[in-house]
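Excluded from the complex is one protein chain; the other protein chains are retained at their positions.
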Amino acid sequence: MKSILVLVAVVGALCVLPFLGGNAYTLHIYGLVGIYAIVAMGLNLVFGYTGQISLGHAAYFAVGAYISAMTTIDLGMPYIIGLLAAIVATFILGYLVGTPSLKLEGAYLGMATIGFGEIVKMTLVNWEDVTRGPTGISRIPQPELFGLDFNTPLLRYYFVLGVAVIAFIVYWNLVRSHYGTRFVAVRDSAKAASAMGIDLQRTKTLAFAISTAFAGVGGSLYAHVNRYIAPDAFGLGESINLLVMTVIGGMGTLVGPIVGAAVVVYLRESLQVLADFNMLIYGLLLMLLMVFVPRGLIGSFKLFWQKRWGHAESQ
Amino acid sequence: MLKVSDLAKSFAGVKAVAGVSFEIAKGEILSMIGPNGAGKTSAFNMITGFYAPDAGSIVFEGRELNGLPPHAIAKAGIGRTFQNIELFHDLTVRENMRVALQCNSPVTTIGAILRMPSTVRREIEENRRTDELLKMMGLADKADYQSSALSYGEQRRLEMARALATDATLLLLDEPTAGMTPAEVGIMMDTIRKVRDTGITVFLIEHNMKLVMSISDRIVVMDHGVKIAEDVPSEIRKHPAVLRAYLGEEEVA
Partner (left out) sequence: MLASLMQQIVSGLAIGSVYALVALAFSLTVRALNQINFATGELFMLGAYFGIAFTVMLGLPFWMAIPTTAIAVSLVGVAFEKLAYRPIFKANADHPARLHILIICSTVGTGIFLQNGAMLVWGAQALPFPKVFDQTPLDIFGVLIPSEYLWITLVAVLLMAVLNFFLQSSWTGKGLRAAAQDRETAALMGVRLSAADSWTFGLSAGVGAVGGLLIGAISFAYPTMGAGYALKGFTAAIIGGLGSMRGALVGGLLLGLAESLVIAFISSVYKDVVAFSLLLLFLQFKPSGLLMKPVQRRV
């Protein structure tokens, strides 16, 4: 009950946020945080909870974006159909890719996911008849639901916020459900998990497919809020970015991905002032964070809290 | 209940188990003893599907288990513990139990995502069953502890509780008293008896002779991958082959 109250309070605060000096630019940035938070939540299921690796999630982000954009533009469907199509397509694709890949472990799994990711990117570039090739798709319609057009920055912000809150609730329910504990069980001891009747392969694949569906939702929002997509934005660099959000926030913590998405988006925007030094500093920060904050911001905070006030009970 | 025949397995040319046969009857406590490297844990791992046997058959309640993966064998009703404790250390005691409780009652994805009333009801029922099992294992007040925060003996008992939570009818214990103090061994002995009294068949590997001799209904003795004896404790005590295998290793109490 307490946690629901906290959720309501936080959502309330986020609703008020635009009126604390928000302009079109800051609203766009807040929206990006929401979109990336959705993708990072999904990734956290794979990395944080199930202990598996994916270095190709930008591909599912891209597929979500493209499917959604093409459903609305080329098929003339309403936005909600585009969103649903993105979810279904990325879930199925994740399942198909995950089934063979998740037999692999560690470095091998990482490379397999990179390989599939690059194949998706190559397809987007080369299958010009459908994807419009390297130039990408522009003038993607704004999100619209049941006749309501989200045609101002403020409305788009609320739209992203709404979807992100729904995504969070789904993710939260999943984490505290049997699936959540099952994912952690696979991570903590694969041996014991299979002795408890858990099909390791199926469980890992399910976690992967759910996370690719989250990436699909994020992709769909990205396409219709940004209104322009091109294959370039969805390469290995973007996959790594998504991973970094999850790790910086705190793998395997509930709100870590959201904090991580906010931190990474904020860092990347504020480092812009450094011009040419921007990426140099970003790389350096990444190294430093891994050395000094290995559990991520939320994970370290929890650890500190336990040490300070701590006892062995977790609740 | 379980019938193992001509079970064999080698690793890199070395025969770990070389044609072993035995049976376990419903409701009994059967112990498997033998020097280190005798093939006891390998036999366990084959019965529970972790190793694929090179030859032989494992029939559990009329069903051939050879070739099934570990999770299918767990579902069939064989629970196990591990020599080196394998808990889900980042989960609480209750969550550890919860993983096991869903062994034979799958949850639906949609139910979980939407957190439907049926899901919530089920959690209440699971908590009841968890409390019951934890009480039997003497862990009733530890339900909300992180499992890694339990003492050694408690972790072993949690592993047993978790194995029982899969609705196992046959429980395989791999050295349940390894590294325990005499007091903890005493608790473990009582616990194993309690488990058997609820109608569950117990099959254990154990080095502690005092425990083996006092709780086993029958004992299987292994040496160098083969079975050298199988009998009731009083007979095993004076069995010449057993004495020979153990001579200089450990005194048969």
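By written order: A and B. Residues from 1 in each chain.
Note that contacts are C-beta pairs under 8 Å (C-beta built on N, C-alpha and C of every residue); 3 or more make two chains touch, one makes a residue touch a chain.
Model, not experiment: these values are computed from the prediction.
Residue A:Met111 is the one among A:Ile29, A:Met111 or A:Leu155 that touches the chain not shown. From the options A:Val6, A:Ala24 or A:Ile119, the residue with contact to the chain not on display is A:Ile119.
Only one of the listed residues, B:Phe22, B:Tyr51, B:Phe88 or B:Tyr145, touches the absent chain: B:Tyr51. Residue positions on chain A in contact with the hidden chain: 47, 51, 53, 55, 100-101, 104, 106-108, 110-112, 114-116, 118-119, 122, 187, 191, 236, 240, 243-244, 247, 251, 276-280, 282-287, 289-291, 294, in rising order.
Following the convention adopted for this analysis, only the chains that are shown with their structure count from here on.
Averaged Cα coordinates give chain A a centre that lies 41 Å from the centre of chain B.
Those residues of chain B that touch chain A in the complex are listed here as 48-50, 69-71, 74-75, 79-80, 82, 86-92, 95, 98-100, 102-104, 107, 109, 112-115, 119, 144-146, 149, 159, 162-163, 166.
Within the complex, the chain A residues that touch chain B are 170, 173-174, 177-179, 181-182, 184-185, 187-189, 191-200, 206, 252, 312-315.
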